[in-house]
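Every protein chain but one is kept in place in this view of the complex.
This part shows chain A:
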Amino acid sequence: MDQMAPTAQSLASPIPSSPLPNRAGIGLKAQHYQEILDTQPNIGWLEVHSENYMCTGGPTLKWLTALRERYPVSLHGVGMSLGSAGPLDQAHIKRLVDLDRRIEPGWVSEHLSWSIADGVYLNDLIALPYTAESLDVFSAHVREMQDALNRQVLIENPSSYLRYEHSVISEPEFLLNVVSQSGCGVLLDVNNVYVSAHNHGFDPVAYLDQIPAHLIGEIHMAGHSQTVIDGRTIRIDDHGSPICGEVWALYEHLIKRTGPKPTLIEWDTNIPALDVLLGEAAKADAIMTLCGQRETHRACIG
């Protein structure tokens, strides 16, 4: 699989100057629209799922537009299904391009996964087999998406619950190959690395350490749940609880190496009061302040 190894040259191309501030942001939820607009909390930026705002009109789009006037926004897609063997949905690309023009986001991101089979949207982010075929399909789709948007996009590592017999390389290697073949950046989800590492028994630190800092445009942090199947614990990425201590420790490890990066607090189910999200964001900001500057490594606690 030599042809799948990233080249030093391609990895050296840096992400353009960070379009989101190197601070914590929060996932924007309808429950919090009014409170954020009224109180204008001191958070770096907001992120939304692109698909929720692909409507032609109505109040949700008005809220987002009003909040965009006060905060940088990142568009995080869950429906492009870049890993599907079939062609990308051209109507969906058009809707994303329209939203991109309307919102002028700091980043547009998608997932290293697939969601559509035979035209059916499964509403799930499913891992790919890491093969040469998948790499060709995925990289071509990322290039197509970037060409349509006329901008670089970020690709996020998924949480996974299964692996395939015919995968030939590891997930981080696959992701770096996508980067070198498409010129995209990386959205590094620390919780997803932790969840997948637990589910498949690999070292999450080694995974994080494989991703060069200059490729990382954004970081995601979230809570997950656990379920027991046949006496075996599987961690499920449900974004429905506080970020656990182990994931915070991995984040600190990452930030010590990368310096501050735009860091999102994601919370999509059992959505708590805005203050809880702001508390998690403040925690990420504090870690970035303490550990983020390479010069101040020694001042870092823990």
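Here, a contact is a pair of C-beta atoms (placed from the backbone, for glycine too) under 8 Å apart; a residue touches a chain by one contact, two chains touch by 3 or more; residues count from 1.
Keep this in mind: contacts and distances are computed from a predicted model.
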The complex's invisible chain, by UniProt name, from "Multicomponent K+:H+ antiporter subunit F", "Putative DNA-binding domain-containing protein", "Probable membrane transporter protein" or "Innermembrane translocator": "Putative DNA-binding domain-containing protein"
Of A:R143, A:H200 or A:H253, the residue in touch with the unshown chain: A:H200
Identified contact with the non-displayed chain, of A:N52, A:Q146 or A:S241: A:N52
From A:E35, A:E104, A:E133 or A:D147, residue that would touch the chain that is not displayed: A:E133
Positions on chain A contacted by the hidden chain, ascending: 51-52, 54-60, 62, 78-81, 84-86, 89, 92, 95, 114-124, 126, 128-129, 131, 133-134, 137, 161-166, 200-201, 227, 229-230, 232, 234, 236
